[in-house]
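First the structure, in the form of structure tokens, and then the observations on it.
What follows is subunit A.
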Amino acid sequence: MMTPGWNEHTPIYRQLKEKVLEMMLDGDLKAGDALPSVRQVAADYQLNPITVSKAYQELVDDNLVEKRRGIGMYVTEGASEKLLASERERFMREEWPAMVERIRRLGLNLDLLLRAAPPEAEGNA
Partner candidate 1 sequence: MNTMKWLLRREYWEHKGSFFWAPAVVALVMVAVVALTIGYGMAAQPMDGTTTVVINGHQVTHSNMINAMGPDGKAMMANAVANGYIMAAAPLFGVLPFVVFFYCLSALYDDRRDRSILFWKSLPISDRDTVISKVVTALVLAPVITALLGVVTAAVIALITMFGAGFFGVHIVGAVLANKAFWLAPFQLIGLLPVYVLWAVPTVGWLLLVSSWAKSKAFLWAVGLPLLLLALLRWVSFITQSFMNVGIDVKWVADNIVLRGLASIVPGFWLPFGQIERGALLNAEHTVDAGNVFVQSWMTLLQPTVWIGVVVGAAMIVGAIRLRRWRDEG
Partner candidate 2 sequence: MSAVITATGLSKRYGLGKNATPAVDNVSFTIPAGRIVGLIGPNGSGKTTTLKAALGLVPFDGELNVLGFDPRTQRDALMKEVCFIADVAILPRWLAVKDAVDFVAGVHPKFNRAKAERYIASTKLKPSMKVKAMSKGMVVQLHLALVMAIDAKLLVLDEPTLGLDIIYRKQFYQNLLEDYFDEGKTIIITTHQVEEIEHILTDLMFIREGKIVLAASMEEVGERYTEVMVPSEKFNAANALQPIDQRTVFGKSVMLFDSAGPNGATREQLAGIGETRNISVADLFVATMKGSYA
């Protein structure tokens, strides 16, 4: 059982949802994989089941996860692609412009930055 440090900036259910999203992006959760039950997650992370349900519900609303009656929650087909696409879009829309602004302000050269960047980690798409 683990109690990862939850931060105080966002509601817990959103942080939990984000954890699931990370797992999907990293390929730990693939299409057709089952999510652990609400009860199991609540017990393992010492959260109340309502919080976990809320996180799962948002995943369902985002069409990343589907509820199969009587069996549990499963990652939908094409979920990781969908997620990757929406994460990319969010990066381009929200994070990248701010980053570009900062790079320019610091007078850094984009080419040099790329060459200085750490090598790609294994398994990234």
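Criterion: a residue touches a chain if its C-beta (ideal position, glycine included) is under 8 Å from a C-beta of that chain, and two chains touch if they have at least 3 such contacts; residues count from 1.
Here is how the candidates were picked: all candidates are chains of the complex that A comes from, given by their letters.
Just so it is clear, the model here is predicted, and its values are computed rather than measured.
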For subunit A, which of the options 1 or 2 is its touching partner in this complex?
2
Subunit A residues touching candidate 2 - in the complex, by the definition given at the top
1, 6-12, 39-40, 42-51
